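Input: a single structure, listed below in structure tokens.
A single protein chain has been omitted from the complex, and every remaining protein chain is retained in its original position.
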Amino acid sequence: MIQLRESRFDPWLELQAYQDSLAIKGKYGATAVFVGSMRDFNEGDEVRAMTLEHYPGMTEQYLDKIVHEAVQKWPLLDSLVIHRVGDILPDDSIVLVAVWCAHRASAFDASRYIMEELKSNAPFWKKETLTEGTRWVEKNTPS
Amino acid sequence: MIQLRESRFDPWLELQAYQDSLAIKGKYGATAVFVGSMRDFNEGDEVRAMTLEHYPGMTEQYLDKIVHEAVQKWPLLDSLVIHRVGDILPDDSIVLVAVWCAHRASAFDASRYIMEELKSNAPFWKKETLTEGTRWVEKNTPS
Amino acid sequence: MSITVLYFASLREQMGRADDHIEAGTATTVSEVWSRISEGVEMPANILCSINKEYVDAGHSVKDGDEVAFFPPVTGG
Partner (left out) sequence: MSITVLYFASLREQMGRADDHIEAGTATTVSEVWSRISEGVEMPANILCSINKEYVDAGHSVKDGDEVAFFPPVTGG
């Protein structure tokens, strides 16, 4: 499942509810999760808040493409991707990527693949509110 | 924090409670988590239950050693390792490894390192209850 | 030939608008669309382009009714 969220979410409660809804109990031996959170400090400056802009339609489609690629590459039993858009505060979760697999190697590989592809190519843009003024984040760091 | 647990635990509620207790809000940008769960099928056979034996004292000490090695290698802000011992049923969580970092590369690398070291060397032994009889799991698959 | 052009993030702010609707000639490309809307400003090397919500190169052809978008490097996750 892929979701864009306009309000704050708790990644652990999302995982609990989503996993509980899955009809694959006893089938998965490995769940790998990544959660990206908003830090209050970036590039040497205090960050007070952030706005996450996206391209409605293209962003969802691109996330879908990434997950489909991962499904081609690894035996995923299920996956969950949630990404915030709009106004965000420090400590808020920005992104959640989770995959359920029979074995651990594919879970580790697939969750990292989805995150790296998302950071490299999914159309989202961060604008930071600093102590004085705002600035667009210019690029993501390669992992 | 490192814990051995004799009863069932919900990894997502553990993560929620543990993260909530951390005094590093706004400092971590990346949380990587791995959860190993009991499957109801292994090596071609239905598995009804499992007993996880450990070496009291040495097991905790070895988990501690692994986490300390990870702290030497990567800038971890915090970590949580929970491992079940005793009697386990299909779909139960067996192991939870979580790390909190400023950036994602170290979170991915450290969580996988801790899991691989745990699987390779931490003194735990699984005995499976099949439809007929029991058997010791002979070795873990390398990742 | 009617084309919708969208701008996002810092580029939207630089353009001072979120979109344009242009009438282009018969055959055109993404870079020709850029020339039309930018009044001669060269396309920055890091600007990304899409047609109908799929990434394309600047040389890609544009057809009637297409939605062309220009945006800076992505910074999600």
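Note that the chains are named A, B and C in the order they appear, and that numbering of residues resets to 1 at the start of each chain.
The working rule: a contact is a pair of C-beta atoms (placed from the backbone, for glycine too) under 8 Å apart; a residue touches a chain by one contact, two chains touch by 3 or more.
It should be emphasised that the depicted structure is a prediction, and the values quoted were computed from it without experimental measurement.
Q: Checking the contacts here: which visible chains does the omitted one touch?
A: Computed over the complete complex, the missing chain touches B.
Q: Touching the left-out chain: which of B:47, B:70 or B:118?
A: B:118
Q: Which chain B residues would touch the chain omitted from the figure, given the whole complex?
A: Within chain B, the residues touching the omitted chain are 36, 52-55, 57-58, 61, 83, 94-95, 115, 118-127, 136-140.
The rule is simple: only the chains that are shown with their structure count from here on.
Q: Starting at chain A, what is the smallest number of hops through touching chains needed to reach chain C?
A: 1
Q: Give me the ID of the chain with the smallest distance between its Cα centroid and the all-protein Cα centroid.
A: A
Q: Averaging only over C-alpha atoms, locate the centres of chain A and chain C and give their separation in whole Å.
A: Result: the chain centres lie 27 Å from each other.
Q: Give the residues of chain A that touch two or more other chains, as numbers and ranges in rising order.
A: In chain A, 36, 115, 119 touch at least two other chains.
Q: Could you list the positions in chain C whose residues touch two or more of the other chains?
A: In chain C, 77 touch at least two other chains.
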